[in-house]
Structures are given as structure tokens and as C-alpha cells.
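Please read the structure below before turning to the comments.
The complex appears here without one of its protein chains, the remainder shown in place.
Then we have chain A:
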Amino acid sequence: MARRAQPIGHRSGVGAAAIVAALILGALVAVALRAESGRGLGPSDWGAVQFTVVQAALSAGFSVAIAVPVARALARRRFPGRRILIALLGAPFILPVIVAVLGLLAVFGRNGWISVALGWIGLPPLQIYGLHGVVLAHVFFNLPLATRLILQGWQEIPAERFRLAAQLGAGPRAMWQLLEWPMLRQIVPSVLAVIFAICLTSFAVALTLGGGPGATTIELAIYQAFRFDFDLGRAALLSCIQIALTGTAALIALRTARGDGFGSGLDRPVQRWDARGKAARVLDGGLIMLAAGFLLVPLAAIVLAGLPGLVDLPVTVLAATLNSVFVAGISTLVTLALALPMAIAVALGRGGFVEFSGLLGLAASPLVIGTGFFVVIYPVVDPALLALPVTALVNALMALPFALRILVPRARQVIDRYGRLALTLGMAGRPFLRRVLLPRMRAQIGFAAGLSAALSMGDLGVITLFADSERATLPLQVYRLMGAYQMQAAAAAALLLLAMSMALFWLLDRGGRWHAEA
């Protein structure tokens, strides 16, 4: 049967998807071919596998366990600043990991605020390095995500149900059994799976707060095999294990996933008549304040710690900032160049292969892709020379799934609504793209670009494999300053990094919406 006429072609999208698949699968094949299974896995490698799974499970468990009561409190209370607080819950997504780590160190570290307070009453300082530090940082990043997802579940319970339940005289307990528990039973498994999958590929947190025999993730072990032993065969073998692990987790997460994700509206007016008791009010208020404090105090700490050092930042930091802006710029352009045609192809119903290659970035971890690229590049040219372009490319591949999620629904909407009109006017092809599709997708393109730029700006991953002492991005420079115990300079550079990431996101996101019509 002939297909419906379409205002725009899908071929360039399939081409872009083929490039993405070739890059990611090519890297995986390179890794698999290079892997040396001769020696098999040593005890330390098994230790890394075990630690990776345990920390991811604990991180997911704690994040969700805390998120459920916090989300309930946010769902049933109205207070000034609630909207802003919920919007802030989306911020950790684009918060550079190294910045958060420095903030957490400033609060929970050996010389942090809490340790100092403990010292006043004669108690020993906190120990943040190790399993609990890694889990703490992961909860910091994923508690907001879990809260948003679960809150969304709460707000998707139609207001009429609450009205009906209230009319039937349901108290908090009955409300829980009737409405809240069934909703949680549906949502919580998918949230657990998503956070577990995210934490499996954690690198920067393990690099800064973990390490040592007892607290090394597989990603970190790959890095160590590279940097310390330059044992490419072992790095590749570890990468294979990581692929199997993240691939499985990503599949589980996708299977349990619900269609929608971050960024959707969260403020429908639901009136609640239960939970008016004083105890419930105090409980909810306390929970919200604790959660907000847990998220905001480390950020405030980094601002306070960084401000004094901003005036005399080392030259290396400024050079690294320029590198990072370059990397973020290239990465954003590549993301858009790939994501736009792919989004159009998916919107046209030519999904299959294109969607598959759009999801590949979720299943493969950046360090594994980096290892693959390194294996291919190393015999040909000094990898350090390509450190920045490769970092930009890998960042783009990692941002691609998120960009597609933002772009596809809008592309579908525009093509559905205006495709036929454009066809009767003979606008098929370039005129449709230039005059209709791109202008009407501007807000989404800006959002995707902002996200992609901020993610790339803050990324501390592949660059650690490729960079020599001459080259660094800003996050790597912050890490190096930390390693050299120049904590004030590190805090100042981290503050600069935070400001740059947020500014890039804000500029691009705003740029997309500037003068945009509904």
C-alpha cells in the first residue's frame, strides 16, 4: 500500500541514526575486540562489580524511600514558593557533579560545617569518603528526580477522585489505601529502576568520593586501568562487563518506564480535605524543609566558599573555561544536528531503527564509549590531541536521548497539525522545514540545546581518559585543584562552573522562547 504523503523526508533522520549507531556500536565492538579475557577477572574486579551494584541499589532505595513522604507533603500542601521549589527539583539534572561534590564536602566533609559543629561538642568529624559518601552524593542527585516523578504520579490522580473519597468520609488512612498506595505501587518500581540504572554508570562521584579497594565502581576501575596501569586489554574487559550491566538495567528501566518524564506540568489544583491535623501539618512542613535544606545548603556552601577565590582565579582555570565553552558549543551543535532529523523521522512514524539508535546512548556508559574511541584512535594519533573533540562528541551522544525526548512530541504535533496544509500549498521539503517546522519547534530546540550545553559543560568523564596535563576542561581543572588540595581555588572554579552551566542553559532555553508564538 502506498504511504501517506508527508511534508518532509525522513532520510536524513535515518542517516543521522545510522551515524549514531555506527559510533556507539563501533565503540562497543572495538572494546569487545580489544578485551583480554586471558587473565579473567581478579578479586578487585569482582569487588568493583559488587560495589557498583550495591551502591546503585542503596542509592535508589534511599532516594525513593525519602522521596515518597516528601512528594506526598508537596502534593498535599500549598505554600508560597512551592512552584519554585518544584522547579528547583529539576536543577540537579544540569548541575555539574563536581560542583555538587564540593558542596557536599563543604557541609559533610572532614572540615565541613557539620564536622566543625560536632567538634564543638567533642565528637569526631564525619567521614565522607567511601560507600556512604558515594550514596550520599547519589541521593543528593536523585532524590529530586525521584520526588518529581513520584509527585507527578500524585498529581495525576484526578481531583475528582479526591473529591469522591472526601465525600465518602475517607481519612488519611483510607485515602492511602484507596488512592495513594495503588498509585505508588505502579510508579515506584519504575523510579527505582531508573535511578538504579543512572547510578550504575556513576563515574565522577566515585572518582571524587570513592576509590580505594572497597569503593571503586566499574567505571572508576576502567579509568584506573587506563591511567595507572595503561592496561587497555583490562579496561576493555571491564567495559564489556559494564555494557552487560547497564544494558540490562536500561532494558529493565525502559520496560517499567512510563511514557512521560521530567519537565511536564506539575501544578493542577487538587483540593485535599484529609491530613488537616496538626501532626500531619508539622510532619509535612518538616519534611519539605529538610529536603529543601539538603538540596540547597550544599549549593549555598559552594557559593560562600567560592566567592573569595573568584578574584584571583589561576590562569589554568580560565584556559579550561574556554575549553569547556568550546566543548559545550560543539557538543550542542552536534546534538542538534543529529537530534533534529532523527526527531523528524520518528515523528513521521519511521521509528524503529531511529528510536533504537536514539536510546543506545542510555545503555552505553560514556567511559565505555570513550574506551572504544581510545582503542581506535590510539594507534593512529596521540589521543590527547583529540581530547576536546572526542569529549564533545561523546557528550553529544549522551545528550541525544534527552534531546529526542524533548523534540519528538513537538515535531509530531507540528507535522500532524500543519503537514496537510503545507502539502496543499506545495511547501513540501525545505520550505516546510524553514517556514513551519523549525519556527514552531523553537522553544523545544532551545530547551534541548540548553540541556545539552549544560550537560556537556559540567561533564567530568571521557575527558579524564584523553586529557594530558596540558589540556583540561573546567570540571577536570576543578578536580585537579582538589587533588592538589587547593580547596579555595577549587571552590572558586566550581562556582564559576556552576554559573557557566546555568547561564548556558538559561541563555539557550530563553533564546528559544524569545518572541515565540504559542
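As a convention for this text, contacts are C-beta pairs under 8 Å (C-beta built on N, C-alpha and C of every residue); 3 or more make two chains touch, one makes a residue touch a chain; residues count from 1.
Criterion: contacts and distances are computed from a predicted model.
For the omitted chain of this complex, the UniProt record lists the protein as "ATP-binding cassette domain-containing protein", which is one of "ATP-binding cassette domain-containing protein", "ABC-type oligopeptide transport system, ATPase component", "Phenylacetate-coenzyme A ligase" or "RNA polymerase sigma factor".
Across A:47, A:189, A:351 or A:431, the single residue that touches the chain missing here is A:431. Interface note: of A:33, A:244, A:421 or A:484, the residue touching the hidden chain in the full complex is A:421. Where chain A meets the missing chain, the touching residues are 1-5, 417-418, 420-428, 430-432, 434-436, 439-440, 516-518.
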